[in-house]
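Structure provided below as structure tokens; questions to follow.
Here the complex is missing one protein chain, while the rest keep their positions.
Going in written order, the chains are labelled A, B and C, and every chain counts its residues from 1.
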Amino acid sequence: MLGYFGPAGTFTHQALLSVSDEEAVALPSVAQALDAVRSGQIDGAVVPIENSVEGGVSATLDELIAGDPLVIVGEIVIPVTFGLYTRPGTRLEDVRHVLTHGHALAQVRQWLSRELPEALVTAAGSTAGAALEVADPGSRHDAAVCARVAGKIYGLDEVAYGIEDNPGAVTRFVMVGRPGPVPSRTGRDKTTLVAYMHEDRSGALLEILEQFAVRGVNLTRIESRPTKTFLGSYCFAIDAEGHLHDRRVTEALLGLHRICRDVIFLGSYARADKQPPDVPMGFSDADFHSATQWLATLERPNGDR
Amino acid sequence: MLGYFGPAGTFTHQALLSVSDEEAVALPSVAQALDAVRSGQIDGAVVPIENSVEGGVSATLDELIAGDPLVIVGEIVIPVTFGLYTRPGTRLEDVRHVLTHGHALAQVRQWLSRELPEALVTAAGSTAGAALEVADPGSRHDAAVCARVAGKIYGLDEVAYGIEDNPGAVTRFVMVGRPGPVPSRTGRDKTTLVAYMHEDRSGALLEILEQFAVRGVNLTRIESRPTKTFLGSYCFAIDAEGHLHDRRVTEALLGLHRICRDVIFLGSYARADKQPPDVPMGFSDADFHSATQWLATLERPNGDR
Amino acid sequence: MLGYFGPAGTFTHQALLSVSDEEAVALPSVAQALDAVRSGQIDGAVVPIENSVEGGVSATLDELIAGDPLVIVGEIVIPVTFGLYTRPGTRLEDVRHVLTHGHALAQVRQWLSRELPEALVTAAGSTAGAALEVADPGSRHDAAVCARVAGKIYGLDEVAYGIEDNPGAVTRFVMVGRPGPVPSRTGRDKTTLVAYMHEDRSGALLEILEQFAVRGVNLTRIESRPTKTFLGSYCFAIDAEGHLHDRRVTEALLGLHRICRDVIFLGSYARADKQPPDVPMGFSDADFHSATQWLATLERPNGDR
Partner (left out) sequence: MLGYFGPAGTFTHQALLSVSDEEAVALPSVAQALDAVRSGQIDGAVVPIENSVEGGVSATLDELIAGDPLVIVGEIVIPVTFGLYTRPGTRLEDVRHVLTHGHALAQVRQWLSRELPEALVTAAGSTAGAALEVADPGSRHDAAVCARVAGKIYGLDEVAYGIEDNPGAVTRFVMVGRPGPVPSRTGRDKTTLVAYMHEDRSGALLEILEQFAVRGVNLTRIESRPTKTFLGSYCFAIDAEGHLHDRRVTEALLGLHRICRDVIFLGSYARADKQPPDVPMGFSDADFHSATQWLATLERPNGDR
């Protein structure tokens, strides 16, 4: 069974539905969702990790690092797109009371004032909660601004879609599981890890980046987090192109482990954007293999060069 | 006149009081505090920028970058230390009802259950608000968990101090002003800036770090923030050791400007910890001066070597 | 007056003639040629510095470094091409006795055995001396293998040219003068210098190379030379793309001077191959200028970003 950071009808829920039809359970916090994976209550949980506007979801990263090991087994990127959902039968021009969460409201304000200048807008605890309330035939609210999944779950009509004022924002979610064999290589993978340095000095980050650069591994993201020991002490969460089983990635991880105080491997998984890695000349598995074969000839009498 | 992210009685307020006796105005949000500086309503504002446990205060950084230029003119580091403050005359053993904010409660839970196992604890909207309420002689709450400054402002008795379960957490605040001559060099300074890369590739961060490393400038902090254009596009907020007027820093900034799409200078200011920089051999102002003098001899007949 | 490492009729002489019609004096060694410049006896000397097959001419480099300062003011690249030169009137098929230097012989052996299988070949002290001897009507040698310039000087007939077995070898010469204003920038220049490190460790060379790399300056050649103090102590002679007056080169030299024990500037001069430098984005003089202008705005009230 899978789970997600709920409630039902949120973008996190939508992210999960985009990859699984399985029944899934909503958990009230990221921490509880991850702990349910740890305890074996569920086999995987979908949680948000990064937003293209707000940046990293620090709580998720901190919860992944703390406690028993967990790994990321997949990623999902979902556009943050809102729609206006009404109680069945209500047309756009009939909407008088709109219910939604404050964050969502901030993102659709221009649309509302243009399309529903007369409507009264009320803030709810969540967009999913707004949809639930609107679904109640006795409610005085007749429309909710929410994710499409919420409209569907609560049986509402979609009378407008893509109504956010600045389209293009996306949120990245990860599916988290317990450690075990990593998902098979797809050739279009990412690897996530957290590196703790021995000393807190600027040079250390440079050395970490060089461990990747010197093996031709590109990084797609780097986020510093406090180690919580003292001000100025950071660890670095890194997303690298490639899979643990790509030799250049394997070797970068080994190199990192040697120079760092600690490295936490958080998984290798297929990239949501399916973009192939940019592997510089000399860093494919074939190149690693050929170097190893060359090494083997060095101590042979009359070794071929 | 100065301002701060209020209300009165918070750690931000305490940070301001630790450096200024001037009358100051509390602003309800970081954005409003910074805008008050921009508009000239106040001359400087104290806002939180980083916590040793929670990490960067992204909102502050984002607000500093957006809108008209602002600069950091000073930093203040304050321990996050709570005390128990009672209505005058109430002794510790007489406390029955404690009022505080949920975050503060989480940090003093063990102390409360050990010292006041019988007390009823209620959550307030803020620790400063809790102190205000306790100060009311008609209140049923007789003690507040809050910052020392709140106890003092509302005339409460300090019956315990340093009651947090895990001491050592600190918050770093910055005093923000309008651009102008930077504060004088103290020899123990920091410079903050934000670098936007031309292309979003891992190599670009390495190049940015090298601009500092090659000039002997240590970094004390680096934080990635989304540029808000698309997922995977980041800028980097950097705290570097040294002052804009230190030649190694001047040159690193010039170098950065050349290789970056944009660099935002966010100020040079005295370090709160007064730690002198670690300047490697060859990177003092004297070394820069002596190199320049050497250059001048190169084109002279019989130039001395 | 100019001079060159003689005798007349060598490739060094030919190099000088390719750039100057002036009367010139032949000096018997590189050291004597350079000392004649130092003493003011001549204004410039042409000496060999590198061969595409043999590598650096260490003696020239060592002599340039030792003693009073000298600078390179130009470079000349000459193909090492041999011809067969006969006493006037002697046709190829009449040649019976060939005279040449051992080095030259080694490079035309195949041609001689194919074209003059019956000829007797004798070794002379130099190819120029061979030409001089052949010019003597009383000589029993009727042909010399030498540089074209020697054939011309001694009035011989060129009966074959380009007879080396492996064509393509070239020698690079430099014109050396006393320090003074460097030759004007042509936009296609080279700068030569020698760097002495503070400590003899591998990391130091990496740091030297980084001083260039971080300023976008390509190197065309690097040669290690012993400092003559103890085994394992080296200095590095470096040829860099660009002119002392190119800002990226100026700054690289300043940076080098700061991290090195000593830097000897050996001149900026037009490249023989006239190849334009590969200046990466951000490293043109215009980029340096624009960075400086940006810096000037940082301390202005309401400084533009």
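Observations, loosely collected:
Everything that follows uses one rule, which is that a residue touches a chain if its C-beta (ideal position, glycine included) is under 8 Å from a C-beta of that chain, and two chains touch if they have at least 3 such contacts.
Not measured: the values here are computed from a predicted model.
For the omitted chain, the shown partners it touches in the full complex are A, C.
The chain not shown here touches chain A at positions 68-69, 178-182, 198, 210-211, 214-215, 244, 250-251, 253-255, 257-259, 262-265, 281-283, 287-288, 290-292, 294-295, 298-305. Contact between chain C and the unshown chain involves residues 50-56, 58, 77, 168, 170, 172, 201-203, 205-206, 209-210, 212-213, 217-226, 228-234.
Criterion: only the chains that are shown with their structure count from here on.
Contact topology of the protein chains: linear, an open path with no closing contact.
A rotation of 180 degrees, rounded to the nearest 5, superposes the Cα atoms of chain B on chain C. Separating the centre of chain A from that of chain B, both taken as means of CA atoms, is a distance of 29 Å.
Centre-to-centre spacing of chain A and chain C amounts to 59 Å, using the average Cα coordinate of each chain.
Shared interface positions of chain A, i.e. residues touching 2 or more other chains, are not present.
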